[in-house]
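One structure is given below, represented as structure tokens, and several questions about it will come after.
All protein chains of the complex are present and in place, except for one that has been dropped.
Chain nomenclature is as follows: A and B, assigned in order of appearance, with residue numbering initiated at 1 for each chain independently.
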Amino acid sequence: MDASNYLYVSALLFTIGAVGVVVRRNAIVVFMCIELMLNAANLSFVTFSRINGDLNGQVMAFFTMVVAACEVVVGLAIIVTIYRSRRSASVDDASLLKR
Amino acid sequence: MSTSNSLVYLIALPLAGAALLLLGRRRTDKWGHLLATALSASSFGVGLYQLSLMLGRSDEARPISQKLFEWIHVGNFNVDAGLLLDQLSICFVLLITGVGTLIHIYSISYMSHDHDRRRFFAYLNLFIAAMLLLVLGNSYLNLYVGWEGVGLASYLLIGFWNQKPAYATASKKAFVMNRVGDMGLSFAIMIAFATMGTVSFSGVAEQAHHTSEAALTGMGIMLLVAAAGKSAQFPLQAWLGDAMAGPTPVSALIHAATMVTAGVYLITRSNFVFDAAPTAQLLVVIVGAITLMFGALIGTAKDDIKKALAASTMSQIGYMILAAGLGPVGYAFAIMHLLTHGFFKAGMFLGAGSVMHGMNDEVNMRKYGALRKFMPITFATFGLGYLAILGVPPFAGFYSKDMIIETAFNAGGVKGIILGSVTLLGAGITAFYMTRVMILTFTGTKRWDDEAHPHESPWLMWLPMAILAIGSVASGFLLSRGDALVNWLHPLFAHHGEHEELLKPIVVSGLALTMVAIGVAIAFAKYSRQEVAHVAPENVSVFTKIARQDLMQDRFNEAVFMRPGQALTATLVATDEAVIDGAVRGVGTIALGSGSALRGLQNGFVRSYAALILIGAVALVAAIWVVVQ
Partner (left out) sequence: MLQLALQVGQTAKPEAVMFWILGPLAVVASLAMLLVKKAVHSAILMAFVMIILAIFYIAQDAAFLGIVQVVVYTGAVMMLFLFILMLVGVDSADSLTETIRGLRPIAITAAIGFGGLMLSLLGHATLGRNAAGLAQANADGNVQGLAKLLFSTYVWPFEVVSALLITAALGAMVLAHSHNTIVRPTQRQLSINRFRGDSLGTAAGLPGPGVYARHNAVDVPALLPDGTPALTSVNATLSARGDMLDYKKFDLSQINTKVEEEK
């Protein structure tokens, strides 16, 4: 099987994630979409690793996972903090940074 | 040159008085005027002490100096704040402090009803200090400080009653016209620095021989402009008449005896510049001659006693400037006339003040008349000053003015004849208008209103007048006895060869006295024989009308300087508004417009920012796609 098929899936998943970030308003869902984009990138890394025949791509994917985990932890903490003060998890409600 | 460390007290004493009175505010109201008078008198005492020391030294050792502190020290350009007391300065020091003290005493009484008397005395002391700094400074830069100081004091004192808008305007006018002259002085200093690298009197005197005549001529003309501004000489004469808005003691001290003679001092002090620049010297003579006639003509038409005296002052200073412009032979006579004029004109101004004091501050001479009986002392002192200014022997003016006329005739050639004639004619006109003042004020029938109750002034006022009257009588004789002043000042000025005499002194005196007699006679015929109108008659000759308007000096200034100046500033303002402000505003408007256009993007919604990032990513991928294809 042609390994680049995985790349097509990766591209599609990434695009869907990007649309989700823009379209959804619930901060938690937005976060999930970001995770989706990161994972799509990971899939590309793993596929390239296979295509190139060395493990550097997998190491990259490993680092990406760690960083994504950190990002989730901090991001969710921020969401909780915002929710505590504003009673809302909608990203549109936190729009003080305007005009 | 020997040094001294007591010169600074001459200035420090009145300066301390001014500071105390101004900073002490109302607390010093009760005794401030006494303190100011005492400090002025003590400064006079220091001056007398210095004179006695100076008399004990030989000619060469007479000048003494004092270095106060290092003022400017840049590269090889050094200016020390230093004082110089020589034979010329001491004359001025004694005149300033002496006449100044007398006027302080006079003012105690004259200003006794003014609730701001303390402030008045503070300004008087400030003036004395600044004027002393002017004549004691050892460089043009030090002189400049005093020069500006007296300008400030003059401004403050002219506008002392600035609750009257006209008086405030008069002080502003004097200040602005003085600025023109001050510009001249600063230019002169710059020329001196640029061409000679020094601004001290001694330095410039040494360098003058090695400097180009063009530079010296430029500097001389600039010094002349400065002198014209301060001494109310043509063409910067217009402020002096309005300066009479100030209290009369101020007119006597500043605008008759001392400050307005600063121009004469400046030219005399800069003799080394003018001696080396004949063109500038000629201009000095011309300015002096024009002003001499100008002031005399204005004086003939004025009904305001103070303005008539102011016009006379202008004319007399014209004599001094003319004499100073005649070169080494004239300097001493300029100074001598300056000193005698200081006595008799200050005395006459104080007399005018005394008249006003008794006449409810009325200044119109047509409302005086027959005051001789009510104010005998004022009449006597004023009369002595009158005889002195006319040049009747043996009064002071006879010695000083005749010397100038004689020197003018002896200038040689056509120049000498013209100058001599002008000075002679001036003497005649002076006699006419001064006689007119005397007749209108003191003789004839009474023309005052019923409210006026003329009375003699208190002794505090007539005592200074009496002392000045003694000076008017005796100073000329004393100063010219055995050429005392000429010999005293001789070491300061370049030596000059003997001029051949065009006219013998006795002939000049005879001519002058004849002119004076004619002037007096005309005045008697016009004002003593006929009834004097209460209001100035309207159906007079064009000449009189022009003279009443100060020979159109204000209209001239307005038409030649003010209107074009206003037009220029209006144009500049419009240009500034349209071009410069327009450009700046345009940039602002563009930034503002683009800002508010872009503001729509900054809506605060994270998702729209994310959409922008997505669009950016699309553009990036599209770029790669284009490259790959």
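Note that in this section a contact is a pair of C-beta atoms (placed from the backbone, for glycine too) under 8 Å apart; a residue touches a chain by one contact, two chains touch by 3 or more.
Bear in mind the structure is a predicted one, so any value in this text is a computation, not a measurement.
Asker: Hey, which of B:183, B:380 or B:614 is the one touching the hidden chain?
Answerer: With B:183, B:380 or B:614 as choices, the missing chain is touched by B:614.
Asker: Since one chain isn't shown, list which residues of subunit A touch it in the complete complex.
Answerer: 1-9, 11-20, 22-26, 28-29, 31-33, 35-36, 39, 42-43, 46-56, 58-59, 61-63, 65-74, 76-81, 83-84, 89-90, 92
Asker: If the hidden chain were put back, which residues of subunit B would touch it?
Answerer: Within subunit B, the residues that touch the unshown chain are 603, 605, 607-608, 611, 614-615, 617-618, 621-622, 624-625, 628.
One rule holds for everything that comes next: only the chains that are shown with their structure count from here on.
Asker: Considering the complex alone, what residue numbers of subunit B touch subunit A?
Answerer: On the subunit B side, the touching residues are 599, 602-607, 610-611, 614, 617.
Asker: Quick one: which bits of subunit A touch subunit B in the complex? Just the residue numbers, please.
Answerer: Per the touch definition, subunit A meets subunit B at residues 18, 21-23, 25, 30, 91-92, 94-99.
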